[in-house]
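Dropping a structure here in structure tokens format, bear with me for questions.
One protein chain is absent from this view; the other protein chains keep their places.
This part shows subunit A:
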Amino acid sequence: MRVGRRSRRHVRLPSGVTALELDPLAAISARGFLVVVAGVSIACAIGLTIATASQVSSWPLAIAALVSLAVGFGWFIRSAFRFDLGVTNDRFAISFAVIAIAAVLNSLSCLGTNAFVRDDWGLITLGLVLMAAAPFRTSAELGTYTAVSTVLATMLALLHTFMSATADVPRLVVVLVAVAPPLAFGLGAMAYARQLLRGIYSERLRQAEEREQQLDELRRTFVDDDVVGEIGSLRAEIVPFLARVRGQGVLTVDDRVRAGVLAQNLQTAISESRRLDSLGDHVGELIDESDLAPRLHEDDRATLRALLIALNASEHARPDDITLELIEGESSRFGVVRCASADVRALRADVLPFIRMTRLMFRRAEEQSAGTVLLVQFDIDRLG
């Protein structure tokens, strides 16, 4: 299928898709960014709490706010590093809710004594968590969270204008100062998520066209290299023989015998034509009694190949210690990748994105560490 010009000019982004779903490996940078945002948010919260200690009216609430913030980011980070679906909307909603509670507790902890709303770290962390969520969630979802943050910031600011010593400042100014950080970060996160998805999706369209071109080039190479003519003695013996028989228009007894010999040679050559089995190149041992490797679906085989290459590339694995076993039973097919390592945790960390990719491509895939061995087991539901 070729992408029409109309589609390229008016790229309509697929709905409900996050940038990470199109580019799962970007989770590496998204997770790193999240950890730093979490660290900065917590440091900022602790720093501001200490710096504005004179404004704190309830220390239990202030401490509960800090704990809540840490829990919210902790849950977020845990979701981002999970092997299965990662940061789903439900999981992010929990993180956001807990961090929103932290913002409310922070605000309430200085109720009546809040001199400057701008010192409330809760409003900043609400914005920061949206920024960190940008690669993980869709622009529309972030829009909802931004709206919630804005409403929450407005309500807290109004509460303080009634309860605290900010009466000499116009109420609208206090609200604007309170709303600006979550609104700015929220809209920034929405724009980031949408633009990143657009960029990656455009790249996907470009790659689709390139793949078609590569297929054409491979086909041309196949023809130019005369691979067909190289099968058996086709070009050297069979073609001249057929041409001669056709030219003379008569079949002799010797021609019959010669045709029989050539047919036998060709039959052997066709049978010996190499079948696809390059997965074995990446492992120390390939156990495949049912000859499943050449029959795997091409996407599944590419995923396995990438995982095996990643294992080979890790300094914590030895290529000879990598085993791929493909098993076909009466009612099921599955495979196991085993890799021995002196530091299985480090090995797992090295190849985690590729294990996640395996999880994306196979309906069921699990990984576990058994002693000094990392195991990745997956079901094979489809064949090519």
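Remarks
Convention: a residue touches a chain if its C-beta (ideal position, glycine included) is under 8 Å from a C-beta of that chain, and two chains touch if they have at least 3 such contacts; residues count from 1.
In the analysis below, contacts and distances are computed from a predicted model.
Looking at the choices "Formylglycine-generating enzyme family protein", "Manganese transport system membrane protein MntC", "ATP-binding protein" or "Heme exporter protein B", the name in the UniProt record of the chain not drawn here is "ATP-binding protein".
The residue from A:L126, A:L292 or A:A310 that touches the chain not shown here is A:A310. In the complete complex, the hidden chain is touched by one of A:Q267, A:S290 or A:T372, namely A:Q267. Seen from subunit A, the chain kept out of the figure touches residues 1, 3-4, 7, 10, 12, 14-17, 21-33, 35-37, 39-40, 44, 47, 51, 116, 118, 131, 134, 168, 170, 172-173, 176-177, 179-180, 183-185, 187-196, 198-205, 207-208, 211, 214-215, 218-219, 222-223, 226-229, 231, 234, 238-239, 242-243, 245-246, 249-253, 255-257, 259-260, 262-263, 266-267, 270, 273-276, 278, 294, 297-299, 301-303, 305-306, 309-310, 313, 353-354, 357, 361-363, 381-382, 384.
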